[in-house]
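What follows is an incomplete set of chains from the complex, kept in their original frame.
Residue numbering begins at 1 within each chain, and the chains themselves are lettered A and B in the order written.
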């Protein structure tokens, strides 16, 4: 039994090596053949995207990892298992996405944009992980990752390459898919008696501050996330500005609702940690479109409200009525805002005119009609955008159901109810001896302790 | 009463949406019209400034936010209210600064440099917040932000556009203005009986380490701060080098003084957390000038000394004699080093010769004499630099006085003295049940606890 995790890690890593050996090579921006193209180095795609890549990388590992450390005794699992999951997911995503998008003459050729896309795919797994945090074993997480990366890549191929929908920041392919996939898995892995034993499912003062490290790095670097694979030039700049605006507005409405729904007008940390990010999720699809700064503010405004109300009313309802336990509230942070983002994208695309996009050429460029081979009318493009939402949801529900039942097989070392949300099952947790812990407090006056 | 904060956040955010809708549009670097200019994408200003922008963004949200988490029971307020303040300030700053500096044909046009400048303006509010940390309510903070951003923008317009002073990293407009504004407000909001009840105004071991996250991100990214809006090419490079040098020297003199003033030669965390940053403040004005690496070291050398001595002797003096309570010691970190920075800038400008700046053209470029319309002599430019200090101080004192009295109105939910420096008033703090907290300590031996 205890050999499951080592074996899974070993065998899968060897499989990665073999598949990389057979398939993965450097693309032109990363190989010595670059010199033969006589292109100046400053035109290498690396320099347009590498700073954004590093920001996205921080979001995946520190952002998601630390966001989940809010649990009082699951900090190792949050940051450590997210690390393990992501390290596997980026490798498998480079292969899966490569077969669909970067396959040339029998080889997957990779450059910096492949690294970014692999991180994006990993984000969707990190989102789903938030729904089942503390309730699955490391092996279950690895199995879920294997399947989810696969499904993500197929869905992405359908939505982007077949439907020709635009989704630069992934409201549909990353957030909607990731959240509803994770929720479906969480629903199938339902633990009816978990509620009785959830005193570990809370935060302590310092764990809430650790979590803010994750929140802030996600919030600050989100403009890089949504602009990382946008068009060079004005596209990347506009995507960054739109995301910046949406996120700023989202903070104010999150605070407003958080204070409004509390009887004493106080703020709740879980809202600040999560709902403030909903604005970034919801401009993912439309980030590089002409959403306009005020349009972005409106999107953020709405999402702060929806997300915070979700944490307040919907999460308890889902938990008690639908038996859907969502540890990090991914439905509020990624599910609903992701859907809103898809709709915003569809509407913005449908409303696009040549006038606003700098002439027909601008419109053709923005919506990649050249790749498509013909020019769609804006309303048709809006329809295909909407179809992208439906397809992502379908992949999430069907895929999540299948994967959920696979994870239910009693061979993955699922933790018992009483061990949920506790690092002690999968980690050697430092023993905090009473003497050690109390030493600091008793250094001045031992007597005070005995007679409080 | 409890509706104040939700209403302020809601109404102000709606106002932002309306004003953005009326005024804010993309500038040429961010709009599809970019393609019509036939400029290569790698010449888009976005690529010269975006990496620095992201670094500055981290300084505002993680840097200032975590720097203030040193208080043992005010971590939520430090990082959370800084988040709220900054999210509002960047929106209002885009408007205020836009009206003064980016107004074209009735519209504010924005690109990446507007985002940087908005972050800069927000830094001045974060500085002032440090002076009143733990003593004002969230609504007071929002009101202060509204006025301070306004005053900042007017002062910046006078100093930069009218006096034509150079202030790339904002020693005068950000640090001097921000610190003395905050100190004036803190002085007017004086709480005479706070001293008696300040056992909460200290740190614990882990809160001091959280604070170092803020310190280090500020320290590491300060070269980006001072170079973010410098000239392309050698200007940005020189500003980064000067800041790097000044900050390095500042660490050594901070440690020297911190150890020298302690009876046992030990180091004090508050010095390491704060005074090590004074070198970055003090090269703000002269960062892109020919300060020379050794000149930067000298500036950092002096500021480490001045700032640490300030924490040791001046802060207690101000508190006890002038009744000026300065929670984070902003006078030592931003006030005095900001003034030094202004003076260094004036002297460096006055000493400028065509020889050092690569000929007359270099001198004209550095001091933006083209925009000015005529060429000043270096000593005249030095005089205008000095005038910039005086104007910033005047705005700080007069503005701070007016805003201080506005904040004194008994309608903003100011916390009672006994609730200062305590998150529990404005936040739902996780209840740490005795059983929970002690579980870790008593897991091995319950008896030891009762008989220490």
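Please note the rule applied: a contact is a pair of C-beta atoms (placed from the backbone, for glycine too) under 8 Å apart; a residue touches a chain by one contact, two chains touch by 3 or more.
All of these numbers come straight from a predicted model, not from anything done at the bench.
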We see 2 chains here; how many are in the full complex? 3
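The working rule: only the chains that are shown with their structure count from here on.
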Note to self: chain A rotates onto chain B (CA fit) by an angle, in degrees and to the nearest 5, of 120
Averaging over Cα atoms per chain, report the distance between chain A and chain B in Å. 31
Once bound in the complex, which stretches of chain B touch chain A? 1-7, 9-10, 12-14, 16-17, 20-21, 24-26, 29-36, 40-42, 44, 46-47, 50-51, 54, 57-58, 61-62, 65-66, 69, 73, 75-76, 79-80, 83-84, 87-88, 90-91, 94, 110-112, 115, 138, 205-206, 210, 213, 425-430, 432, 436-437, 440-445, 448-452
In the complex with chain B, residue positions of chain A that touch it: 42-43, 47-48, 51-52, 55, 72, 199, 202-206, 208-209, 212-213, 216-217, 219-221, 223-224, 232-234, 236-238, 240-241, 244-245, 247-253, 255-257, 259-260, 262, 264-269, 272, 276, 290, 292-294, 297-298, 301, 356-359, 361-362, 365-366, 431-435, 437-438, 440, 442, 446, 449-450
